[in-house]
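Just passing along the structure, written as structure tokens.
Apart from one protein chain that is not included, each protein chain of the complex appears where it belongs.
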Amino acid sequence: MVLDEKDNRSPWEKIGDYFSANSVWMKWYCTGCGAIEMPPTMTSRFDMERLGMGPMATPRQADVLLITGYLSTKTLRRVIYSYEQMNSPRYVVGFGSCTVNGGIYYDSYATINRLDMYLPVDLYIAGCMPRPEAIMNGFAKLIDMIKKGEARGWRHYQENYEWYKKNQLDSLGEVIIKDEFHE
Amino acid sequence: MNSMNSMISDIKAALSPLETSEPAFRQIAAVVKPDGIHGALAYLKNKGFTQLCILTCIDWIEDSQFELVYILFSWTDGIHIQLRARIDREKPFFTTVTDIFPGARYYEREVHEFFGVEFCGNEDLYKPLFLELWDDIPPLRKDFDPQAYSDSKFPMRENANEFLSMTGGGDDE
Amino acid sequence: MNAMNFVYGFLVLVAVFIFQTTLTGINRKVTARLQKRYGARWYQQFLDIFKAMRKDSTSHGWVFDFGVIMALGGIMATVIFIPVAGFEAFPGLDNVFVISYLLAVGMLGMAMSAAGSGNPWASIGVARALTNMLAYDIPLMIVIFTMIFAFDSASVGELAAMQQGMGVLGWNAVRMPLGGIVAVIALLGMLGKKPFDSFIAPAEIASGPMVEYGGKHLGFMFILHEFMTFIEVSLILNLFFGGGATIWEYMLKYAVLYTFTTIISGVMPRFKIDQAVKYFYRVPLAMAVVQGLVVIFTGLGVKIWF
Amino acid sequence: MSIAVFLAILIILAAASFFVTAANKKAGGFATVAVSLFALAMVLSMKGSVGGEQSFMYLGFSITTVGWYFSVVMLTAYSMTSFFNPFWMKKMIYPAGYNFLYLVSMAGTIGMFFAGDFITLFIFWETVVWSSAFIIQQGKSRKASYVYYVLSAVGSMATLFAIMLAYSVSGTFVIRDAFTGLAGSPGTALVVFLAFILSGLSKMGIFPFHVWLPEAHGSAPHTFSPVLSGGLVKMGAFIAFLSVTAFPAYEIFGDMLKIMGIPAPIYFLMLLGALSIIIGTLMAIKQEDAKRLLAYSSVANGGYILIGILMLDQVGFAGGMMHLMNHALASAAAFLAIAAVAYRTGTTKMSEMGGMIHRMPVTYLVYLISIISMAGIPPMGGFVSKWLVFQGLADKGLLFIAAAAFFGSIGSFMYVFRPLSAVFLGQLFTRDKDVREVGFFMMFPMVVLTLLTLAAGVFPNIILRVVTEIQKSAGIEPVTLARNTIVTTNGFLDAFRVFIVFGFGFAIAFVLFIVRRKSRKVGLMDTYTSAEFIHTPELLHYSHSFYAPFERLYDKAPDTMNMYKKISAGIAELGGLVEAVFYGGKPAKTIFWIMAAGMVFFLAGGVFR
Partner (left out) sequence: MNEVKLFLGPQHPGMHGNYSVHMYVDGDIINKSRPTPGFLHRGFEKLMERRLWMGNLALIPRICVPEPDINEMVYAMGVEALAGIDVPEKAHWIRMLVLELARIAVHTMSLGFIGGPTGMYTATYWAIAQRDLILDLFEELSGARIYHMYIIPGGVRKDLPDGFAGHVLEKMAELETKLPEFGELILKHPVIHARAKDNIMLPAEVVWELGVTGVGMRSATGLANDLRKVKPYARYDEVEFEVPVAVYSDALTRLNLKFREIYQSISIVRQVLEKMPADGPVNVPVSPGNALRWTVPAGMVYAAVESSRGEYGYFIVSDGREKPYRIAVRGASYPQGLLGIEKYLKGYRIDDASLWMDTMGVCSPEIDR
């Protein structure tokens, strides 16, 4: 995506983006340790619902996928599967340094190093792990981006699907595990 | 509560360990021969060491040996025991202890997955547990280099600009 | 029946949607205060619905779509039948059985669509929802049956009108106190409020029937939920709390009744579905039967009343 | 054409179909279609000759509206089901016999409904019982046939007893006269009434005679189950109708103890109806086989019909009579839909299939509409009739019976939804990937029945006009009908307007749906699985023990069939004891000892006197 792309949304899209921005539902998926700061963010002290955000049970219902920290390959497969089940427009927020460059797990055999090779990340929230304040701030930023039509990762994913798929397969071998009785 | 000294002498008498020591407060370490592990575990379980805290393995690559470690705990005495035995690294076969400690089942699967030690008699041993589609030598062996594996599989970020140009997430004005 | 009826019907739908959605938003704030936080904006529910309508959606085949349309269609038709403070878009169609069974069209549509998604969680959720319905409906219907017998009318509007004029003493909830309690408990069950919300329990079955809905389908479900809430609360309000002589009185009473259920539900965990059935068939059913026998055999509260 | 000639023709045609089938199975099947359609046309044309009395040899017929109405219901079920016959012939053991019996039983029902005296009634009744018993036997299990026959025999014997008892008092076999003659002796009247209605109860599957329904429906040939449920069960309703109208039950029992204005024997029967609603509903909820489930739903619906008919008033009676028609249509359609699925997949077990909607959409719609009617949801026929029954109950204040009726009504949502979800919705099994929709010839009757169900719901007055005539002939006040409206004391129902408003709502929703962006089609397996991977559709289909938490609440409850089994085991044991005493070892010895004991007793008595 080009940085200085002009705002060529139609008025309808702008209205739609306004609604999308003010009602962002996150998917209930604790992918990593950053998820421990989600309960405080959701509950009485920081009260995420003020921003119109709330947890949703399934990917179909949700708008934003929070990658709360490192991703092991096993989780990444599920995350990709579950991201593809989400309905557009959908957003991805990466939490903490682990999603940026692997963080302290840079040399781990089980975790990936950079998330944006596999999924289009709209926003990173820095920290290890990000504090609730940082998360709230990040969400406010995300809302702002959606309102301005800048959170277009999902479109980028559609347009560069081959590239993402290739990266996914390179790192994971197979995304959809064929062996379903591996328990 | 039995005292530490009497416990150590009991163990010496009953298990004839190759070596005993007292590495920490209320903790006994005993090295036995591999074929003595079962007898020792059964004996200790009778002595009140009812809990298997952990079953793990150490890769002594220089000696070409795996050292299996069974740590037991007695709630009545408050004593931890490390029971250790070395097996050949090239032929890592051992027998399961699930008949004495049923809880060992998943520890054995884990050790198999991470070190490649095979425990005969543990039926689920070959199912993957923590890893999925693992395609290299067992990762906790000393000759496995995670950095190299990670580099070959998971690309690193090279510089910041690339991220900015790719996803457009960096314009922060 | 002429074109004007349809225009009125459409206006009723719009008005009900705006009213109930606003009230839902306010009730989200009430819940939030109960949980010691600020909570969402009062118009958040609108944003949520419009956002969902805006999004792309996924479909699992024609029955998935058809069920949603059938559900919303049936529910909207039911809304049109509900008498509000003496006003009915289609006069004379407010028979209580028609309303309560037309409501079932919506539920059947939703159940069909949910099961049509092929998701087992959804099917389990539907199974629970139908069981829940069997639980709360029997005590409630017994009380309503008693009422129809006592007042010789099955028209919701007429039953509401009969209670007006005597103040609080005219309310059926006061004339038949046990029945009133049953009605409020059943209302909790109808609305799917805790403790009777096991059919959408997220932690058990990942929001049950809603599991596969996204985008406009989910938007439909939300709209449907607003309408359904309106029907159910209105039914209880009209039958037990005297409806409203004016639209303002009606709205006020409605808001109080609905907020009351929200507050109750705020401090309740949820029953398992069989526990809900057992509960309904123990306490409210006994109360409903006692109330029915009292009214039918002694006339206390109906014939014998001030 | 007189009834006798008509019946004779039918019997001849039935015999003809036997030979046609023997020559060509498929042609034989089509023969049944032709004959049953002919019979339906004939009966429909008979509407004009209502009121006639005919006799042929010792058989007496009287053409009444109620007989005509019942015949139409019955022949609709027969003729529509017959469309399936040609395709099932190769699965039958004795196709020729099946076709013959199918037509003979049909002829029998007509004869029964038009019977003018008890002898005729009984003869045709027995014809139907025997012929259908032999048909049921051609299905999955012999046992079903036994159960069916035994319970029918109980009914038959009771009927015969009642007829003879009535004859002994009033000296005539003509139905109305025989019964009115009983007015003087209420004790005998009660016995006759109960014995006579017993056969109706057993035929309708009212508790505690409901056990034969699931057995027979569940294992009868798939093509005969619709007839059994849609048609033959209604013979019981006919008997019940006779018991309360021809036998003026309300007048004869007028002096007895009354409960809410209803004489105690009738109230007791109503309670039985209420019990069968509850038991039918509860049992239907926990069935794993679609046909058994529908069979239990017939038990529950039989309860509604019985309650409606027994009320013998303006509203409830009309509801009961109309429900008879609605249930026949809906139940036949539902059974046909299940038969169609079974035709393609070879099973009726709900847990063995799923997702048939993606292969058989028309069958699905047929099933959907029929269950909407069965559950009593507008705008289908079943709603109107249940509404009438509810209004009638509310009018009288019959609280407990109403509670059962409500229970059955809401419970029916549960059980009718289950095949819908398990068979038609959900995951399509790998095995059924290539299943096709049934052909036009099989689709036709299902669609016709569906349209009739819909018509009954939108224009209920078409049926209710006939019902008013029946009410008039029975001497009760007919239900008030305006142009499109049904008026009762508690309110009125305009089914057409309800339908229009429903359509209006549906239209708004539809418009709202299509103006939004088209949704992305995804496969059935691309569904929320907590983000885990699964590739076996069979494992992702929830169909077994669908209502497990609810079923568990009453799985300890006693089962009627078990009760019968226990009784029969007890009797067998007693017999065994007697047998062991008398015939164990050498009978001669036993007799010797008995005689010896008698002698001793006799002598002792003589000594100590």
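Chains here go by letter, A, B, C and D, matching the order in which they are written, and residues are numbered from 1 within each.
Following the convention adopted for this analysis, contacts are C-beta pairs under 8 Å (C-beta built on N, C-alpha and C of every residue); 3 or more make two chains touch, one makes a residue touch a chain.
Source: prediction; values computed, not measured.
One chain is not depicted; across the entire complex it touches A, B, C, D. Remark: the omitted chain is touched by one listed residue; of A:109, A:124, A:139 or A:157 this is A:109.
Subunit C residues in contact with the hidden partner, per the touch definition given at the top, are 34-37, 120-121, 124, 194-195, 197-198, 201-207, 266-273, 275. The omitted chain makes contact with subunit A at the following residues, 27-33, 35-37, 39-40, 42-45, 55, 57-59, 70, 72, 74-75, 78, 82, 104-105, 107-111, 128-129, 131, 182-183.
Along subunit B, the points of touch with the absent chain fall at residues 23-27, 29, 50-54, 56, 58-59, 69, 71, 73, 75, 78-80, 82, 84, 101-103, 105-107, 114, 128-132, 139-140, 144, 146-147.
Basically, only the chains that are shown with their structure count from here on.
In terms of Cα centroid distance from the overall Cα mean, chain C ranks first. Seen from the Cα centre of subunit C, the chain whose own Cα centre is farthest off is B.
Per-chain Cα centroids separate subunit C from subunit D by 35 Å. Looking at subunit B, one finds that none of its residues touch two or more other chains. Chain contacts: subunit C has residues 56-58, 206, 211-212, 215 touching two or more partner chains.
Those residues of subunit B that touch subunit A in the complex are listed here as 127-128, 130-133, 135-136, 139, 144, 146-147, 149-150, 153-157, 163-171.
The residues of subunit D lying in touch with subunit C in their complex are 260, 355, 357-358, 361, 364, 368, 372, 375-378, 383, 387, 390-391, 393-395, 397, 399, 402-403, 406-407, 409-411, 413-414, 417, 420-421, 425-427, 489-494, 497-498, 500-502, 504-510, 512-513, 516-517, 519-528, 530, 537, 540-543, 546-547, 549-550, 552-553.
Those residues of subunit A that touch subunit B in the shared complex are 1-3, 5, 73-74, 77, 100-102, 106-114, 116-117, 120-124, 150, 152-153, 156, 167, 170-174, 177, 182-183.
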